[in-house]
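Here the complex is missing a single protein chain, while all its other protein chains stay put.
Note that the chains are named A and B in the order they appear, and that numbering of residues resets to 1 at the start of each chain.
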Amino acid sequence: MMTRDSALPVLLILALAAGLGPLGALISDDPYILSIFERFLIFAVAASSLNLILGYGGMVSFGHAVYLGIGAYATGLLANAGYPSLWLQLPVVVLTSGFAAFLIGMIALRTSGVHFIMITLALAQILYYLAQSSSAFGGDDGMVIYERSALWPGYDAFDPWQFYGFIAVSALVLIWLVDVVVRSDFGRRLVAVRENGQRANALGFDVMGTRLTAFVIAGAVCGLAGLLLANQSEFATPGYSNWQRSGELLAVVILGGVGTRTGPVWGALVFVVVEHYLASVTSHWPILFGPLLILIVLFFHQGLAGLFDSLGRRLRPQTGGGAK
Amino acid sequence: MTALILEQLLNGLQLGVLLFLIAAGLTLIFGVMDFINLSHGSLFMLGAYFAVLFQGLTGSFLFAVGLAGLAVCLIGLLFEVLLVRRLYDRSHLDHVLVTYGLILVANESVSIVWGASPVFSGLPGELSGLVALPFGISYPLYRLLVIAVGIAVAALLFWLVKETRVGMRVRAGATNRTIVSVMGVNISLLFTMVFAFGAFLAGLAGALAGPLLSVQPGMGETVLILSFVVVVIGGLGSIKGALLAAVMVGLIDTMGRAFLRDFLSAFFSPRVASEAGPALASMLVYILMALILFFRPEGLLPMQKRS
């Protein structure tokens, strides 16, 4: 974690993965491929934010998708109320999802272990039920979003290529941002707190403050993933923040490799592609994904990033041991 | 009005009793094995489906309920022996992921076999009537039966845990794992038994709840999350805490859904009340949980020291 400082690995992988989509779309002349890759990029952002608290902070949040929902609804409500400007939506999404993370963190971080898992899950359900039972949010049916975020005059949000550019650049920036946080002084403390809270406290590190700060950053970044998701699907539904989605995010991080800098990107890529492929085989695709997930947890604990790293015979930056 | 309130109180108690049956298994499995079982809700769902299936085969509802409980118990036993056992010394995160995978499998299997739409679970005529109770209440016989069965099972559970040798080991295991292994107990058998028993309780609850809820894929998750709330409020590993919390959650949830809207309309405009009432009602138990945890992070009746 502290030895390799360059942001290159993350950017390289992302550039590759983000470049692959346009290439595929050009060759096959099928813009639909772009939308699969948009989903991948959005998932990668959400998973990176979860990896910050799960992998580096050791906090097993089972309610991380709640910020996806908050980001998506905030974006949708603003857009439908006639405020499609990204420059307004961006701060609003960061503030609302960050504030929600602050509140959830204040309660959940007083506990640890299983309590923490269950409480993040239950608190996330609050928003799910709120969205589901509120007519302003479109209730169970969700909310159609009529306007994609507007960047500047001349930008056409409904042009597949321009829109893909917006998603790709946003994802790059956000994932890079999370990576910067991981490598910062703050990131060091976060790992110290994960490894031994009592010891970190004895060194003068504020354990609760460190955890809460990471929790809020992760929430805000995931909220922005929600903004992207709302744009991409032109829709916001309670389902974005339900617990299955939180479980998927955990699965993506595990698949990629917990606490590795490139893991969430690999995990998201494989998840979206496998989901797409399985879904084309059978509508009951979770019946294949479930056992796959179990096998991965049982036998493939290092994740993809770990696998690639050992293939490249490089030192792993961080083993996935911070989960308990 | 009194009759209405009393009737809702009974409904709340009935929900509480069902929640206790599920939460008791969850909290036992956590207390003894330190294992988080997300798929506990799926066992509940299977109980409901099996009851429908067996009722069709045998024609007797009560027999089908018992049989469904046993069938789920058997499935739980297989789960434990084949899969869960390998995970006890893994992290909680691994527990969560594997049992999450199991939920996906369970839900999809059920929707492949029975379809995605709700399955009708018919009550036999002799159970579907109303009973006249004091204060002029006429209350569904079946709901009373559920309350009675629930209380009986709860009593049986307390007796098992308090008075029997196996129960003593379970309690010892929940408080201090090293002591149990020192006592020379066959840990692995004890674990299997506890898991299978928890599964039985969940299956029984599902079979009983079938006629009250809609039997459909995913029905286990709503119940699971409520049971988590119960377990967390009660204090992880504590059966007494689970009972207390289950009744609290059952009552508050039911009363909230029944009366919050009318209550709010006394203070706000009808439009606000009818909008906020149901939303607030469905969040009430979570707000309760958040409040309780803020002041008592370990829950109401936490387990004594564990090591």
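We take it that contacts are C-beta pairs under 8 Å (C-beta built on N, C-alpha and C of every residue); 3 or more make two chains touch, one makes a residue touch a chain.
In the analysis below, contacts and distances are computed from a predicted model.
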Complex member absent from the view - protein name from UniProt, among "Thiamine ABC transporter, transmembrane component", "ATP synthase subunit b", "Potassium-transporting ATPase KdpC subunit" or "Sulfate/thiosulfate import ATP-binding protein CysA": "Sulfate/thiosulfate import ATP-binding protein CysA"
Touch partners, limited to displayed chains, of the chain removed from view: A
Sole residue of A:Arg39, A:His64, A:His115 or A:Arg189 that reaches the chain not shown, by the stated touch rule: A:Arg189
From A:Ala65, A:Val181 or A:Ala268, residue that would touch the chain that is not displayed: A:Val181
Residues in subunit A touching the chain absent from view: 1-2, 5, 180-181, 183-186, 188-189, 191-192, 194-196, 198-206, 213, 217, 319, 321-322
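Throughout what follows, only the chains that are shown with their structure count from here on.
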Subunit A - residues contacting subunit B, complex: 54, 60, 62, 106-107, 110-111, 113-115, 117-119, 121-123, 125-126, 129-130, 132-136, 243-244, 247, 250-251, 254, 258, 284, 286-287, 289-294, 297-298, 323-324
Residues of subunit B that touch subunit A when the two form their complex: 30, 36, 83, 86, 90-94, 96-98, 100-105, 107-109, 111-112, 221, 225, 228-229, 231-232, 236, 275, 278-279, 282-283, 286-287, 289-290, 293-294, 297-299
